[in-house]
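All protein chains but one are shown in place.
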Amino acid sequence: MSFAFYLIVALTLAGGLAAVLLRNTVHCALALTVAFAGLALLFLGLDAQFAGFAQILVYIGAVAILVVFAILLTRSSEAEQEGVFSKSWLVGLVIAAGVFAVLGWAVLASARALPWQAAAPIVTVRDIGNVLVGRYVLPLEIVALLLTAATIGAVIVALHEKERTR
Amino acid sequence: MAATPISVTIDQIFILFRDWLVHFLPVAVRPFAAVVLGVIAIACVFPGLFALTTVFERKGLGRMQNRLGPNRVGPFGFFQPIADGIKALTKEDVIPFRADAVVHFIAPLVLVVAVFMGFAVLPMGRNMVLVDMDSGLLFFFAMGASTELSVFMAGWSSRNKYSILGAMRAVGQMISYEVPLLLSSVSVVMIAGSLSLTKIVEAQNHYTGIFPHWYVFTPWGFAAFLMFSIAATAETNRSPFDLPEGESELVAGYFTEYSGFKFALFFLGEYLGMFSISGLGATLFLGGWSAPLSFLNVIPSWIWFFSKVMAAIFIFIWMRGTLPRLRQDQLMNFAWKFVLPFTLLNLVVTALWRFMGEGWARWVVCTAILALAYVLMGRTGMHRKKIGPRSYRYAE
Amino acid sequence: MVVASPLAAYLLVAALLFAIGLAGALTRRNAILVLIGIELMLNAANLNFIAFWRYGPHPEALTGMMFAIFSIAVAAAEAAVGLGLVISIYRHARTTDLDQMNRMKG
Partner (left out) sequence: MLGEGIIKGMLETAKNFAGSFVSEERLTTVEYPEQRIPTAENARVFPFLVYDGPDWQAGLRCVACQICEKECPPKCIYIEKSKDKKPDFVGKPQIYPAKFDIDISVCMSCQICVEVCPFEAIKMDTQFELATDDRFGGLLMDRQQLAKSNEYYHSIHPTEATEVDARLAQEKVAAEAKAKAAAQAAAAKAAAAKAETPATGGH
């Protein structure tokens, strides 16, 4: 585990923490992109170039932008009068801590069984493409259908509501 | 070393120079040093090109409008960028009182860094690529997508309604035109069978007789190139798609509240974006560093790459001198109702081209489909609205 | 504490990120921030997939990688629909505060 790994992990976790803790919603979204970028770097560290760049392209280029657009369209960036955390925040925190405890225990308990070393797999984009349209062609088609449906659905959901209620 | 022709030596002169510099260092750090030298070269060449372009742009625009353009600083005004640089550096760096200082500071840096990253995968000559990545095209677009966020950061952190309006327009426009930009590049990937930009150039570096096999000389390639150019112009916020930074209505849009060095950084970012997207367009459709006619290969490859980039820049400037700015609704309509459907159709045509095999039949069929679609879409979707005398809803 | 293998380190990071996302999703009032928490959880899962693919016995089968790529695509769709819903709710109720959205009747 190199110094770079710890640096990237620190960046990712700091971004994630800031994304859920900061008061200003736009700052949260920007911190989220820091976390996404850190994750993309972790993917690159795991020799998954394609996934890393796809992560940057989709998350930073599209999802983060969608989030900030939503924030601005719903005026969430204006300061809240009441607290930013929900009334049941303690319960949520306990649940999250419990989940982390279980997961961490599972990882640590099985740490000995985990593989130590693995040769870096040589994966070209051609291989990924071949697998995508070969073995995984059905999921690919389903995802394509899902994306189309989601696009249409998002447009319909966010279309201007008719002036009939209130 | 065997005797190599002088043209090959000149072609590879930068590589040879780099290797000569690196061989003084211990073997362990050589690859690293080579990359650092490449980064330094990119970081020097493109800002220099930016300085040259600004003065050429101003002079060229002047000529198009029957003016002289800048001609005071130095011979024919060629030292104008130096004067501009000194001015930008010595200006006061104003940060608005209500602005979000940290985000306001980071935004131009994010922009310039993200734009610079894109140059890493562009092959600027034979063997002249910083990182020959297997998924280079994806990397390029990932970096291009990151610039949108910096635009938003700049506009939002300024706490200025013109800035935020400009930023929302810019982000909306960049997202809308990124889709056709990506899809028109995908048609090249479909034929070349690789995301690596060096492989894409090599796939085009063949000649029939003296004529090159550039993708722009195929029906699908020409259509994709056209759509790519439109989308690239919109991506770099250049006229006629310069609505987000329209000086006349938004006072430079998202970077209204920037001054001095940070303003210069935004300016630099915009021009570097133009260079990188022109370089990508040249690589994908115009054969990258390959010569336009086979016997011109004696001229070094990097000269061809940079002359293609500068020709693209000239067309950018020419369009800026000619076309008026689009309105927001026209911009979006154009993206979603014309450019995107046409690119999607072009993908189908590309697949057809791929599977029809060699022969004249695919030329006829593909050209016919694309030309027909172009005419029909132009007739139906983009016709001019009939504008009658103005009617008033309440006043009569 | 000494982490046994690189895989364990990645899994721990993913677990921590998942917990952070879960905590965010469960404790924030703003609907958009809940979505941000969910995105973080999805990303943590992706990191797990990639890590298992990298250190797994058959990386050439690309299973974990494919799962991550599909998950990225699905997450994009989820974000689009989720944010569309938030905007629609905001139009209707003039708030994105989840504590105030406690009626089933519009």
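In order of appearance the chains are A, B and C, and numbering begins at 1 in each one.
Definition applied: contacts are C-beta pairs under 8 Å (C-beta built on N, C-alpha and C of every residue); 3 or more make two chains touch, one makes a residue touch a chain.
None of the values given here were measured: they were computed from a predicted structure.
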Using the contact definition given at the top, list the shown chains touched by the missing chain. B
For a quick check of understanding: of B:10, B:179, B:310 or B:377, which residue touches the chain that isn't displayed? B:377
Touching the hidden chain, out of B:8, B:25 or B:68, is B:68
Cross-chain touch to the chain not pictured, restricted to B:319, B:332 or B:365, is B:319
Chain B residues touching the chain left out here are 60, 63-68, 318-319, 321-323, 374-375, 377-379, 382
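Just so it is clear, only the chains that are shown with their structure count from here on.
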So what's the Cα centroid distance for chain A and chain B, whole Å? 29
Give, as an integer number of Å, the spacing between the C-alpha centres of chain C and chain A. 5
Could you check chain A for residues that touch two or more other chains and list them? 50, 54, 62, 69
Residues touching two or more other chains, restricted to chain B: which are they? none
In the complex, the residues of chain A that touch chain C are 1, 5, 9, 12-13, 16-17, 19-20, 25, 28-29, 32, 35-36, 39, 42-43, 46-48, 50-51, 54-55, 58-59, 62-63, 66-67, 69-71, 73-74, 76, 80, 82-89, 91-93, 95-97, 99-100, 103-104, 107-108, 111-112, 114-116, 118, 121, 123, 127-128, 131-132, 136, 139-140, 143, 146-147, 149-151, 153-155, 157-158, 160-161, 165
Which stretch or stretches of chain A touch chain B in the complex? 26-27, 30, 33, 49-50, 53-54, 56-57, 60-62, 64-65, 68-69, 72, 77, 124-126
Residue positions on chain B within touch of chain A in the complex are 103, 133-135, 138-139, 141-146, 148-149, 152-153, 156, 164, 168, 171, 175, 178, 193-196
